[in-house]
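Removed from the display is one protein chain of the complex; every other protein chain stays in position.
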Amino acid sequence: MQNSTIVAQAPDLHKASAPTSLEISDLHAFYGESHILHGVNLHVQEGELVTLLGRNGAGRSTTLKAIMNMVGRRTGSIKIHGKQVITSPAHHIARLGVGYCPEERGIFAALSVAENLMLPPVVCAGGMSLDDIYGMFPNLYERRFSQGTRLSGGEQQMLAMARILRTGAKLLLLDEITEGLAPVIVQQLAQVLLQLKEQGLTIILVEQNFRFAAPLADRHYLMEHGQIIEEIHSSELTAKQALLNTCLGV
Amino acid sequence: AISDNEVRIGYLADMSGTYRDLAGPNGLTALNMAVEDFGGKVNGAAITVVSADDRNSPDVASSTVRQWVESDGVDMVAGMVASSVTIATTKILEQSNKLGIVSGSAASSITDQYCTANHIHYVYDTYPLAHGTAQAVVKEGGDSWFILTADYAFGHSLEKDVEKVVRENGGTVMQKVRHPFPTSDFSSFILQAQGSGASVVALANAGSDTINAINTAGEFGVTQSGQSLAALLLFLTDVHALGVDVAQGIQLTTGWYWNKDAEARAWSDRFMERTGVRPTMVHAGIYSSTLHYLNAIKAAESDDTQKVRQKMIATPINDMFAKGGEIREDGRMVHDMYLAKVKTPAQSKGEWDLYDIIRTIPAKDAYRPLADSQCKLIKGTVAVK
Amino acid sequence: MSSEFVLETRNLVKEFKGFTAVDKVNLQIKRGHIHALIGPNGAGKTTVFNLLTKFLTPTKGQILFNGRDITAMKPASIARLGIIRSFQISAVFPHMTVLENVRVALQRFEGNSFHFWSSDKTLNKLNQRCYQLLESVGLADWADTPTVALSYGRKRALELATTLAMEPELILFDEPTQGMGHEDVERVVELIRQTAVGRTVLMVEHNLSVVSQLCDRISVLTRGVVLTEGDYQTVAANPEVREAYMGSEVGSEVGSEVGSDAAEDKDSSAPTNTNQVHNTAAGPLEVH
Amino acid sequence: MSIIFGVPMAVLFGQLLLGLINGAFYALLSLGLAVIFGLLKIINFAHGAFYMLGALCAVVLFNAFGVSYWLTLLLVPILVGALGVAVEYFLLRKIANEEPIYSLLLTFGLALVIQGVFTNIYGVSGLRYAMPEVFRGGVNLGFMFLPYYRAWIIVVALLVCLATWLMIEKTKLGAYLRAGTENSPLLQAFGINVPLLVSLTYGFGVMLAAFAGVLAAPIYSVTPVMGANLLIIVFAVVVIGGMGSIVGAVITGLAMGVIEGLTKVFYPEASSTVIFLVMVLVLLVRPAGLFGKEA
Partner (left out) sequence: MLILYAVLLVAALFAPLLVYPVFLMKILCFSLFAVAFNLVLGYVGLLSFGSAAFLATGGYTTGYLLTSYSTLTPEIAIVAGTLVATALGLVFGLLAIRRQGIYFAMITLALAQLVFFFFVQAPFTHGENGLHGIPRGELLGLIDLQDNMNMYYFVLAVFIAGFALVQRMIHSPYGQVLKAIKENEARAISLGYHVDRYKLLAFVVASGLAGLAGSVKVLVFQLASLNDAHWQMSGEVILMTLLGGVGTLFGPVVGATFVVSLEHELSQGALGDWINVILGGIFIVCVLAFRAGIVGELQKWLKKKRQ
């Protein structure tokens, strides 16, 4: 939890002074009886791409879910664009311009590909148009009438990603989006993320695939046992290599 | 002498279910009216009334009545609608030698194979219902019958009685169909009735089954196509629910009608003041039988069950309910019955102006003769004959 | 009963509504081996387990146990033959005490499980053995704790104790170290090593260090198909496996360390082995 | 005239048609139950009570204010549906995360309350709703006399079933509903007010029941207990069709109407039991019902 000091050394002053998109302090989350997050603190500036790293079960996915108020119970403070949302229901949070892409993809079996794509309501102006999306993911266009879950894993992942791009969300919470994707698609996704970043979107990325995330991210948060144990700026990666290895290795 | 110096009457009826309107809470009012009219005391002993909902369940009825007679000192149980309730109750009354006056039930078996020396069946039963209506209809030329029967004991006994009457009077029964109890959609049965080619469609059922069947018959134009409809058991409340435009012209047999004479009308007016509705024959019967019972206690100067029952049997009934009514040895109260016809909308001058009494069925013809009875109380007499 | 293979499958197929989760899998598990089944998420590992224990019915194919065809048997009967499985999501009886959890397993051998007329005190004679088993997994102190109150790692240990109580000939572990902390993992590895003596073990495991430490033979499953088989060395050296599962040897700066090379530290005690790179479709991708 | 099993052909035709009509009615009622169960996992034992309320409201509105049949057909489902929304909001929501059995109990209690209250107000003899003028009479089809109103029932019931199906399968709202049954937390995370959606869905299911009630008012005796006996049959229909399957509910409803109708001809005593026989047989062969998805 030494993050605040580290922020001060962040070299990219432009980013540091940008308005804060998300600010979380002392976030605790519970599933029923089990206490999963033990006081998470993090903040993300507008236009930043930040990753959450950690082992399986460290609580990264839970952090994203907690932001969306999809956990059993949560306490602490979460501010999105300065607005306190700890008591808001999930749909209010989404309407603030947050797009969430879940780990398990969450493609609806009862809906066709096109219906899945059109499902999330537009929350902000400036989302991608349907044409743009189909242009970016031609597979989806081809299979737009088939049942959502009939897609291959990779296609499902594209769909899950695509459908929140349509909504115009300004803050994206992406959970393991490269999982199960062919290298070429992963590459494509990297391009997409860069593009989105250029458009000024703010992104929190939960990734196992560190090599995918490393070149894209501005900063990394390292999680363990439901807490942030380290914050690493992209320029410090080499310096903190050892730490990363011990924390992410077994 | 009056046991523990108090006469206790228990009123048992369906207060919340399908038969609620027939006797129900208003029956309790009728009973209370009788007690009040009698003066609230008999030979100096107070009269108290307790009541319970039998929920149409013989179980509930029998546990309630057991407790009444075995531990609460109830002397007489009145009301009783569902025949299963009545049979269960009278068995208990027989065991504990208390009196029951049945006003609501229809089954003629109550004074036949189920008769006891401990109850009286007061208002009507299936025998005159079948005879009165069926005889009249056959005589008017309705000689081929389709009988639609509710598939339970009451329906079966009504069906049997009707069939017999129709045959005896030279008619034929072309088809009999038994429908489950209860049924809400009768269209299929009405269609079968129409297809049967019978000239009379008889309904051997009761309550909402009858109402639904009549409604459906109207909808499918049964009467327009030349068939006539005979409802074997139809209460004032049923006709009221159907409305005269649907029910018009239906013939039925009743034990009493609120507008049959001045005396009846006067009592009905008092009843209506307290309840807001016109009384059914069951309500009137409860009032009448309770008064008769209290008078018998007064005369017998005892509330001993058998003494009172004998007194009741010995005394003819002449009141707003019946003229020259008599209680037989088997417990059957025999009195004049009436063949009525439901008025047309044009004839009907008010919400409750529903019947034209077209004929009186004299008491002696109305009920099953003792000679045909299987009642254990009178088998001896029959044998002597 | 001394055939070489304890368990064999012949062209095992499982289809879910047109989707083939397991496709013509032929496995041969040697007696006395610790055999691992690895592969990316959704490869069909758990499904294979479910087929072997008949929690799912195979669409096609045969399962042989000690040479005997058990394809048509019921799950409980299979367990009675001595094939006991653990579950991916820990399988304990949450509202029974830790001791009772083990005891209910031991109880099966008593033959009194249908005795509804006798007291459960008759079971107390099993307690001794239960304590022993609990001792062996380090749970003796928790014997009277209701199982819900145990931490995740301890639940797994308990599950192991229960499984051991069955004296199985073949144990199937589905990700026994999943969700465990560092120390726990080591303990469980030790435990499995102990229990495997004189038994055969088939396990699904994502933790390659565990696999490399324990396993005699490995089958790699991808998209329902066995990609390759062999000992850790062989498998790890297979480029296809690397691409589909383990990750490529050399990546970008940091990545190379993190996704580090299991193949190089295959020596079984290397604790710093590898991240659980269970999906490295990223493969040869060079983003920069 | 040809005879089949001792029954004239013509009668059989008539019975088949009637069976279909009754079936359409069952379909309408089961549809509401299926929507509520399928989308909300609520076992709505109060469905019969809402059906009764629909019929009763029609009568009361007509008797007290002379509201026309057509207006009633529109107004009553909205009124009763609003009550349904209130029930969901104030009661069912509190137990949303409990097992379905609790929703069954709660709605069962609710049905008792509703029925009890109206029994005390209106008695049980039944109220009458006069057949609307336009529907008086019928047409002779040769093999049977078909009252206009029955014809109207089958048309309108099937239309409503079709419209409901279209709405659920083909509209955006329907997509929300289907998505909500699969993963409602995620749907909410997309910015959709799922709690509101749940209330409206329950309200809609209740509306369908009330609509069936209004349809029933002119032909059945309207009593506070009219729904109680029907409920269990409608339930059986939903189970046979596969809990929650909308198509299943509609098709099974129609089929059960026909089967029941034929039973009324060949073995009338068993006509209210035959459906349970079918249910046993279906569940033995297909544990999740004809159109249900196996768990």
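Order of writing sets the chain letters: A, B, C and D. Residues in each chain are counted from 1.
Assume contacts are C-beta pairs under 8 Å (C-beta built on N, C-alpha and C of every residue); 3 or more make two chains touch, one makes a residue touch a chain.
Predicted, not measured: the structure shown is a model, and the values here were computed from it.
*Asks:* The complex has one chain that is not drawn here; which of the drawn chains does it touch?
*Replies:* Hidden chain contacts in the full assembly come out as B, C, D.
*Asks:* Would you indicate which residue among B:122, B:154, B:256 or B:355 is in contact with the undisplayed chain?
*Replies:* Selected residue, touching the omitted chain: B:154.
*Asks:* Would you indicate which residue among C:13, C:91, C:140 or C:225 is in contact with the undisplayed chain?
*Replies:* Within the whole complex, the residue contacting the unshown chain is C:91.
*Asks:* If I consider the whole complex, including the chain that's not displayed, which of D:63, D:140, D:171 or D:273 touches that chain?
*Replies:* Spelled out, the listed residue whose C-beta touches the missing chain is D:273.
*Asks:* Take the complete complex as the reference. Which residues in subunit D touch the chain that isn't displayed?
*Replies:* Spelled out for subunit D, the touching residues are 43, 91, 94-95, 98, 100-102, 105-106, 108-117, 119-120, 232, 235-236, 239, 243, 269-270, 273, 276-277, 279-280, 283-284, 287-288, 295.
*Asks:* In the whole complex, what residues of subunit C lie against the chain that is missing from view?
*Replies:* Spelled out for subunit C, the touching residues are 53, 55, 74-77, 79-80, 84-85, 87, 91-96, 100, 103-105, 107-108, 110, 112-120, 122-123, 162, 166.
*Asks:* Footprint of the hidden chain on subunit B, which residues?
*Replies:* 15-16, 25, 50-55, 57-60, 62-64, 66-67, 70-71, 82-84, 87-88, 91, 107, 109, 114, 151-154, 156, 181
Please note the rule applied: only the chains that are shown with their structure count from here on.
*Asks:* So, comparing each chain's Cα centre against the centre of all protein Cα atoms, which one is closest?
*Replies:* Measuring from the global C-alpha mean, the nearest chain centre belongs to D.
*Asks:* Would you kindly tell me how far, in whole Å, the mean C-alpha position of subunit D lies from that of subunit C?
*Replies:* 50
*Asks:* Distance between subunit B and subunit C based on Cα centroids, please, to the nearest Å.
*Replies:* The computed centroid separation for subunit B versus subunit C comes out at 77 Å.
*Asks:* How many Å are there between the centre of subunit B and the centre of subunit D, using C-alpha atoms for each centre?
*Replies:* About 36 Å separates the centre of subunit B from that of subunit D.
*Asks:* Any chance you could list the residues of subunit B touching two or more other chains?
*Replies:* Within subunit B, no residue touches at least two other chains.
*Asks:* Which subunit B residues qualify as touching subunit D in the complex?
*Replies:* On the subunit B side, the touching residues are 16-21, 24, 151, 177-180, 182-185, 187-189, 191-192, 194-195, 208, 211-212, 215-216, 219-221, 225, 237-238, 240-243, 245-246.
*Asks:* Considering only the defined contacts, which subunit D positions touch subunit B in the complex?
*Replies:* Touching subunit B: residues 8, 10-11, 14-15, 18-19, 21-22, 116, 119, 123-128, 130-131, 137-138, 144-145, 147, 149-150, 219-221, 223, 225-226, 229-230, 261, 264-265, 268-273 of subunit D.
*Asks:* Spell out the residues on subunit A that touch subunit D in their complex, using ranges where they run on.
*Replies:* Result: residues 68, 70, 89-91, 93-95, 100, 102, 106, 108-111, 115, 118-121, 123, 164, 167 of subunit A touch subunit D.
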